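Structure below; questions to follow.
Complex shown without one protein chain; remaining protein chains in place.
We call the chains A and B, going by the order they appear; numbering starts again at 1 in every chain.
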């Protein structure tokens, strides 16, 4: 996404949020959006394209599906009459293959909002993510789940 | 017709959002330790709050309010995991022990290796 396109999107978003589509307000939105982009220019990578939008959409769809699944899973655990039988917490070290800060942040956020897992800490050399699992049966399955699910999708989006 | 449909949908979303909020609160009371409670608060809480904001977005019939509600949902989904992560990290590193039923703790072994003898 070029920064000019991003500025236009942010200007329209601003006009929508303030509910005022007059020319002056659009200009003001573009000004604020442009300032934000100038401030963030080092963290926004300039190699996106519209083809990537499909992958972003797929990731978003996967995320919302997993979010609903995780809420239902928590509901099942919380309402279970015998709590000790279903809650088997564990803290597992999950090796990371994504490297950049943005990717790790996105992955950690998504892990927190998906079924049964919560990210606690990242090791200093950024190679291991420590994940708390609400009820873990099999550590290999948990690690494989994260690596094949979100991590693979995030890599597709960023590369 | 469409207006009625949107209102029915909004009402259902509102009740479901409220139910998820209640589930999160019940989880925070019933679960055994801080980390498991955090699962309930971050997931069910975010979904509950998000569903209620979605209900507001569906029932308002106003572009500005709709966009603000959607931005509010995105904001909630971004910030809830961050605050849960920060709180979990702060309490783990300051020595809040996981409950007895935690059957595996990789982070503890790492911290013990790094601790100067």
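What we mean here is this: a residue touches a chain if its C-beta (ideal position, glycine included) is under 8 Å from a C-beta of that chain, and two chains touch if they have at least 3 such contacts.
Just so we're on the same page, contacts and distances are computed from a predicted model.
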*Look at the options "Cobalamin-dependent protein", "Glucose/mannose transport system permease protein", "Tricarballylate dehydrogenase" or "Multicomponent Na+:H+ antiporter subunit F" and return the one that UniProt uses as the protein name of the missing chain.*
"Multicomponent Na+:H+ antiporter subunit F"
*Which displayed chains make contact with the chain that has been left out?*
B
*Kindly note down the residues of chain B that lie in touch with the hidden chain.*
3-4, 7-8, 10-12, 14-15, 17-19, 21-22, 24-26, 28-29, 34, 37-38, 41, 45-46, 48-49, 52-53, 55-56, 59-60, 62, 65, 68-69, 71-72, 75-76, 79-80, 82-83, 86-87, 89-91, 93-97
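The rule is simple: only the chains that are shown with their structure count from here on.
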*So, what's the distance in Å between the C-alpha centres of chain B and chain A?*
14
*Given the complex with chain A, which residues does chain B contribute to the contact?*
20, 23-24, 26-27, 30-33, 35-36, 38-40, 42-44, 46-48, 62-65, 67-68, 71, 77-78, 80-82, 84-85, 88-89, 92-93, 98-99, 101-108, 110
*Residue ranges of chain A touching chain B (in the complex, touch as defined)*: 13, 16-20, 67-68, 70-71, 74-75, 77-79, 83-84, 87-93, 108-110, 112-113, 116, 118-121, 123, 128, 130, 132, 134, 136, 139
